[in-house]
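Here the complex is missing a single protein chain, while all its other protein chains stay put.
Here is chain A:
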Amino acid sequence: MSVKTDVNEIFEVKEKKAIKVNSEWKKVKGFALGLIIPAVLLIIWEVAVRFSLLDAYVFPAPTTIVQKIIELANEGTLWGHVGVTFYRVAVGFLAGMVAAVVIGSVVGYFKWFEQLMDPLIQAFRSIPSLAWVPLFILWMGIGEASKVMLIAVGVFFPIYLNIVSGIQGVDRKLIEVGKIHHFTALQTVRRIIFPASLPSFLVGLRSGVGLGWMFVVASELMGASQGLGYLLVVGQNTYSPELIIASIILFALLGKATDFLLKTLEARALKWQDNLQNQF
């Protein structure tokens, strides 16, 4: 008795094209569904201010806020503020990421280095990052260096933690496959450990960017002459809530944009993952 069958007949592979149209439609529908509640809230807010149910001096109408943003854009100052803030986040993020990648990889790969370094790093992690602010200002003055440093410190920890756990979580069984093929240590890192820990690294990057935006606000509130955080302070001092809310909205947009960028990168790099997101 010999079982012989054509494999192609027996196994079915998910038919990709047929589902694609369907899933595009589903995406649009899901997106539209998510817009309903914000739209309703905005309308209620606008109406409430127009009928003086809310005090416009405390709670400016959405249209007033949009006008403020347009006004800033027309004046030309908006791009300067946005640019400076974005620049600080970018430099701080890059610095924090590079440090986290270097230290995290070594800690994750070499057990002895983990024993050497990890207790210290964990101790530093338990310090709330904002507590560094006075010290950084003392050391580096109120200029760019202290701001970037604070952002880098904030970005460092989530990326570091994710890299270490990503590397340590690589399946021993896959590493054995490398051993069977007589891989050198470098080959093992490059061809097995790096791709296997990529998902966790990308998660770290995303939470790192989130923290980067958080710390740029903190650092700009402490003292700056430009930037979205500076606009927050100006808004507070000049009793103009529309300026504050306008900056908050700009922060939200920028944060969302960078996260979306990383999310797209993640989806591209990880299309091989067998998870809920990749079902279609």
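Simple rule for what comes next: contacts are C-beta pairs under 8 Å (C-beta built on N, C-alpha and C of every residue); 3 or more make two chains touch, one makes a residue touch a chain; residues count from 1.
Simple rule for what comes next: contacts and distances are computed from a predicted model.
Name of the non-displayed chain as stated in its UniProt record, restricted to "Sarcosine oxidase, delta subunit family, heterotetrameric form", "Aliphatic sulfonates import ATP-binding protein SsuB 2", "ABC transporter permease" or "Xanthine dehydrogenase family protein subunit M": "Aliphatic sulfonates import ATP-binding protein SsuB 2". Of the listed residues A:Leu54, A:Leu94 or A:Leu198, the one in contact with the hidden chain in the full complex is A:Leu198.
Contacts to the hidden chain, counted on chain A, fall at residues 1-8, 11, 13-14, 173-174, 176-177, 179-183, 191-192, 195-196, 198, 270-274, 278.
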